[in-house]
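A single protein chain has been omitted from the complex, and every remaining protein chain is retained in its original position.
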Amino acid sequence: MERNTMAYKSKQFLMFAGPALILFCMVIIIPFIYGLFLTFTSWDGVSAEKPFVGFANYVSAFKDAYFWSAIGRTIIYSAFAVVFVNVVAFLLAYMVTSGVKGQNFFRAGFFIPNLIGGIVLGYVWKFVFNRAFVAIGEAISGGTVPSLLSTTGGAMFCLILVSVWQYAGYMMLIYVAGFMSVSDSLKEAAMIDGCTPSQAMRNVTIPLMRTSFTTCIFLSITRCFVVYDVNLSLTKGEPFFSSVMAAMHVYNKAFTYKDYGTGQAEALILFIVCAIIGITQVYVSKKGEVEA
Amino acid sequence: MTQNEKAAAAKKRKHAIMIVLLVVVFILFIAPFILVLINVFKDQADITANPLSLIGEHGFTTKNFPDAMAKMDFFNVFKNSLLITTCATILTIIVSAMASFVIVRNGKWKACSMLFALMIASMVIPFQVLMVPLVSVYGGVFGILNSRLTLILMHTGFSVSMATFMFHGAIHSNIPLELEEAALIDGCSRWQTFWKIVFPLLKPTVATVAIIDAMAFWNDYLLPSLVLTDKEIYTIPIATQAFYGTYSTDIGLVMAALLLAMLPILILYLFLQKYIVAGVTAGAVKG
Partner (left out) sequence: MKATLKRVVALMTVLAMSVLLLAGCGGSSGGEEAPSGSTNGITIFNSKMEIQDQLLQMAEKYEAETGVHVEVYYSSDTVSAHMATRYSSNNPYTLSMVDAKDIYSLAEEHAIPLDDEEWVKDTGYAISIGGHVYGFPVCVEARGIIYNADAIKKVTGKDFDPEQYKTLTAWKGLIEELKKGGMESPTGVMKEDWSLGAHYLAQVYEEQDDPDAFLMDLSAGKVKLMENEKFNSLMDTFDVLMENNYAKASAISAEREISEKKLAEGEIAFMFGGNWDWSQINQFDYTENMGMMPVPQDLDDGMNEMLVGGGSKYFFIDNSSNTSEEQRQQAKDFLNWLVYNENGQSFLVNDCALVPAFSNIELPISDPLGASVSKYTNDGKLIPNYNYMPDDHYAILGAMFQKYLAGISDREGFAKDVETYWHTKTLTSHSE
């Protein structure tokens, strides 16, 4: 067989990856390159003129203190959210694959938060924090209770809580698929060899689930880094910008403040920061993955 | 025997604890929806007055539903959402599974590793970055916006990276190479091998990707709002969006719209659950 020729390789590649490649380039690569070009102009978003300004937008992006504090905040938020999302998701997945009664029902239930979009989720939770929690708090303490959302630390806390609530069910699904792909016979073999269930978990199941971990951690990092919907509807960046995440700042910069070029340049910087973190994580964990 | 009985009793106890834990977490997870369910039968004044009461001062009302349905042109937008979600989901699954197959099995080819790296990197691009360039290119230059087909292809293009990423993981760690080699020796082409051997084994991942993508497409607002401009072809989220405003909101209507929008995807999820369970058998092949 002529498996090493260029022609064979290209044919195989295009046959399998061709459709994906075309769609991917059309929708992401081409607009991305055009967007890159726009970062070198002082376009306002609506005008027909796109005056070329060189690196001016990058200079102002680097000088934009609000942007960098938003990036820092996003990193802190992501760190907390990623850890909690994955811990909760893994535990849930473990419980709903252990054979308890009604596990399918629970799987469906934990996934429900994902069935509605982030904007609506945010509104629902805002309602919970500002009204329901306050009403309960006041009933208990008898005095007036400020909403968690109105304190600087509280708003971040709420954001993390809602993210965990929102993504845990989603990641659980991936962990469930992971648990199911580890065959029972392997686990049983380990038990027969004298492993306790927790040892079997640590030494057999978890190593075989590395792929699920890689996937879930990567997904939660990327989700958290570009969080926008929930941020907008839950806190809107309030109070006093203390919960403005990077994507929201970028959006505001480009559209609300009509500084499209700088906004786009900041978005690009955000992308680079995020890509470095995400790819490092995948690279590191792929290295340790157990080959099938 | 006693050993087994002991083990069984321990297992029972463990399950009891787990069920209690699950129920508690479950209640936490659906509490906000119960709140929605309660308030959908109240009018706005009552919702503001006391969101926790079961029935408002102005009484029980179901008028939010017909109102929301009429304002959204529900059946039409439902049809559009269904069509777009179904087609885009199927398309995404097919093209991504194929792409991930060649990427995993030929990871050493430059084209494969580059495409995969690009895809991974693209997953962290905030959508807002691409929004204006996207419409500039496809609306301004090619003039092909405002069509359901364009939206389906765009949805697929945006979700291909993540789906490929997930199939990549599944093929990489769960599909034994020996099976494929055996098929090749039996005279199957790689195309046949993929469809006959590999794809069927990917069922649990297909179900997962299907749910995740279908849900994302069903709920997506930003992209459809940019692509679809004619009311005729609106999807549910765009129609729902008409209820939110800067200066006023009719919460009761929003809640009704929300319930209406959620139900179909919930049903789909319950249905696909079975296939995720079926993953047990698929995984067993490997052992």
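Each chain carries a letter (A and B) given by its place in the written order, and its residues are counted from 1.
In this text, a contact is a pair of C-beta atoms (placed from the backbone, for glycine too) under 8 Å apart; a residue touches a chain by one contact, two chains touch by 3 or more.
Keep in mind the model is a prediction, meaning the values are calculated, not measured.
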Exercise. May I ask which residue of A:150, A:205 or A:281 touches the chain that does not appear here?
Key: A:150
Practice problem: Check the options B:114, B:149, B:177 or B:267 and report the residue that touches the missing chain. | Solution: B:149
Self-check item: Option touching the unshown chain, where B:22, B:132 or B:170 are the choices
Solution: B:132
Quiz item: If the missing chain were put back, which residues of chain A would it touch?
Solution: 44-48, 130-131, 134, 143-147, 149-150, 237-241, 251-252, 254-260
Exercise. Name every residue on chain B in touch with the hidden partner chain.
Key: 44-45, 48-49, 71, 83, 86-87, 90-91, 94, 131-132, 135-136, 138-140, 143, 145-149, 152, 195-196, 199-200, 225-226, 229-233, 241-242, 244-248
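We adopt the following convention: only the chains that are shown with their structure count from here on.
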Quiz item: Between chain A and chain B, what is the gap in Å from one C-alpha centre to the other?
Solution: 15
Quiz prompt | Interfacial residue positions of chain A with respect to chain B in the complex | solution = 9-10, 12-13, 15-17, 19-21, 23-24, 26-32, 34-35, 38, 45, 92, 95-96, 98-102, 104, 106-117, 119-121, 123-125, 127-128, 131-132, 135, 165, 169-170, 173-174, 176-177, 180-186, 208, 210-212, 214-215, 218-219, 222, 225-226, 228, 247, 250-251, 254, 260, 264, 267-268, 270-271, 274-275, 278-279, 282, 289-292
Self-check item: For the chain B and chain A complex, residues of the former touching the latter
Solution: 14-15, 18-19, 21-22, 25-26, 28-33, 35-36, 50-52, 94-96, 98-99, 101-103, 106, 109, 111-112, 115, 117-130, 132-134, 136-137, 153-154, 156-158, 160-162, 164-166, 169-170, 172-177, 190-191, 194, 204-205, 208, 211-212, 215, 219-221, 237, 244, 254, 258, 261-262, 265-266, 269-270, 273, 276-277, 279-280, 282-284, 286-287
